[in-house]
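Every protein chain except one is present and positioned as in the full complex.
We call the chains A and B, going by the order they appear; numbering starts again at 1 in every chain.
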Amino acid sequence: MLILQPPREGEPLKTPRFDYHAPETLEEALALLAEHGDEAKLLAGGQSLVPLLAMRLARPAQLVDLGKVASLDGLQIDDGHVSVGAMVRERTVERSAVVAERVPVLTEALPYIGHVAIRNRGTIGGSLAHADASAELPAVAIVTEATMVVRRASGERTVDAASFFLGHFTSALEDDECLVEIRFPSTAPGVGWAFEEVARRHGDFAIVGTAAMVALDGAGAVAGARIAQMGVGDRAVRAGEAEAALVGATPTPEVIADAAREATAGLEPASDIHGSSEFRRHLATVSVRRALTRAVERAGGTR
Amino acid sequence: MSTERSIGLTVNGTPWSGEVDVRTTLADLLRGELALTGTHLGCEHGVCGACTVLVEGAAARSCLMLAVQADGGEVVTVEGLADGEVLHPVQQAFWESFAFQCGFCTPGFVMSAVALLRENPDADEAEVRETLSGNVCRCSGYQTIVEGVLLAGRKVRDEGAVL
Partner (left out) sequence: MTDTVEEPAIGARSVGARVKRAEDPRILTGRGRYIDDVTLPGMLHAAFMRSVVPHGRLLAVDTSEALALPGVVAIYTGADIAARTTACHAGSVVGMNMMPGLASPAFHGLATDRVRFVGDPIALVVAESRSIAEDAIELIVEDYEPLDPIVSYEDALDPAKPAIFEDIGDNIAMRGEMVIGDIDAAFAKADRVIRASVHVHRHSPVPMEGRGTIASWDADADQLTIHSSTQSPHMIRMLISPQIDVPMEKIRVISGDVGGAFGLKTGLFREDVALAAASIDLGRPVKWIEDRIEHLSSAGQAREEMADMEVAVTNDGLLLAVRMDVKLNSGAYPCDPFPGAMYAGSVSGSFQGPLKIEAIAATTTAVFSNKATYVAYRGPWATADFMRERLLDIVARELDLEPIDVRRRNYAVRDEPPLTMLTGQSLDGITIHEQLEQAAEIIDWPAFRRRQATARSEGRYLGLGIAAYLESAPGPRNPETDDQAGGIMGPEHTIVSVLRDGSIDIVTQQHPHGQGHETTLAQVASDELGVPFERIHVRYGDTDITPVALVATGGSRAATMANGAVLHGARELRGKIVSVASDLLEASVDDLEIVDGTVSVRGTPGIGLPLDEIARIVEEEPERVAEGTELVVNRAFHGGRGGWSGGTHCCVVEVDVETGLVSVERYVVVEDCGVPVNPAIVEGQIRGGVTQGIGAVLLEHAAYGEDGELLSSTFMDYLLPTTTLVPNFEIHHVQSILRDPDVNFRGVGEGGMIVAPATVTNAIEDALATLGVRVRDQHLSPAKILELLGTVTG
């Protein structure tokens, strides 16, 4: 989230002035967005936005709090999907038995988000809309090929997860739009999954991370693979070529290691205090290999 | 623009209502207007956990919530645990375990521990360490805090202590 260094002149940790709205319906919220345009910012759980406000890195004139919009707080199961309302708390999803059964990679990823107190307040939609390149949920969204349901006052559209994340802190949401629901496709029986993350400490922002899904055919060869990486660029990315290269291969440790190298070969992650670009790319390779290995195991493959 | 809002919330069982500047965090409201200075601010950017309180029964960082977000809600702070001079089981267990030293992080740990044990009084050391990994203590080396939480869990199981 906070890759930027704060402006240190005041070294502020008290939020700047803004006006505040607490609509009780989605329609009211969307009307406020339509009225205020790029001066408005939606407040979901606030676990990323409030520190940005405190450091005065975010300076919305109008804050539109979705906390009282009850219609965004639902978790529904339908044919082939788990639909999560944008304001459902991360902790709720983490503890949902239905989610664990249908979208297990989401369940596995959630405990990596901050700490319990953060997940008690943080929301699924808030995290996705924040579009942090190092965050867990965007990687899960693209690996599961989730669909984002987006509303504005004049109507609704859906955006594939793959098209939703445009850059660091940048999503496909227009100023007057609100992410209202995320539809995670249920993972098919037999598909293996894994979420891996490397962080300095438990609960820290990831240095890198991987969400992977693997299906095997009757002969034990890879029938399909998905690899999503976080912390390696300006957004969560799929490793399409490495995925394609795996198809048809028997996932031996060597094949998996090759795929991991392929997945990270072209990446140029940013350097920061925790390490160089090369360091991050190396860790990404390790992370992808570990995630693929566990996903293959879960898919019933042997090593 | 007017940036004051009327809000109402229940803090430690007592209703409170009043006007707040919308940019006031829950932590600043508790410490300022309500004079509940047991909730401490250690970083104001959501990392250290010193400001942890219970919101609707769940642990939350009060520096990462605007006071207006707590409108209509229920908040419990470290001042809301003891029954007069009788310490809450977590407080008592922390005392018996020499859990902390300077005490600045302590209210946050106490609140995180209360939330954890209400959910799972049988939490083992690994779960306690995992759950408390979002609270930073600079003095103790953590061991005695973990022991305090485990002791409080035993008080619940063996002595019927109520959290």
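In this text, a contact is a pair of C-beta atoms (placed from the backbone, for glycine too) under 8 Å apart; a residue touches a chain by one contact, two chains touch by 3 or more.
Here the structure is a predicted model, which means the values were calculated and not measured.
Colleague: Among A:Val84, A:Leu106, A:Ala161 or A:Val198, exactly one should touch the missing chain; which is it?
Modeller: A:Val198
Colleague: By the contact criterion defined above, which parts of chain A meet the unshown chain? Give residue numbers in ascending order.
Modeller: Its contact residues with the unshown chain are 2, 5-17, 55-56, 198, 200-205, 207, 272-276, 278-279, 282-283, 286.
Colleague: Taking the full complex into account, what residues of chain B touch the chain not shown?
Modeller: Spelled out for chain B, the touching residues are 21, 23, 31, 36-45, 47-48, 50, 77-79, 81-82, 87, 91, 94-98, 100-107, 110, 128-130, 132-147, 150-151.
To be clear about the criterion, only the chains that are shown with their structure count from here on.
Colleague: What whole-Å value do you get for the distance between chain A and chain B if each is reduced to the mean of its CA atoms?
Modeller: Computed value for the inter-centroid distance: 29 Å.
Colleague: If we count contacts the way the header does, which residues on chain A are in touch with chain B in the complex?
Modeller: 2, 13-20, 22, 43, 46-47, 50-51, 53-55, 63, 65, 67, 91, 114-118, 120-121, 201-203
Colleague: Please name which positions on chain B make contact with chain A in the complex.
Modeller: 1-3, 5, 22-23, 25, 44-46, 49, 52, 55, 58-61, 63-66, 68-69, 71, 112, 115-116, 130-131, 133-135
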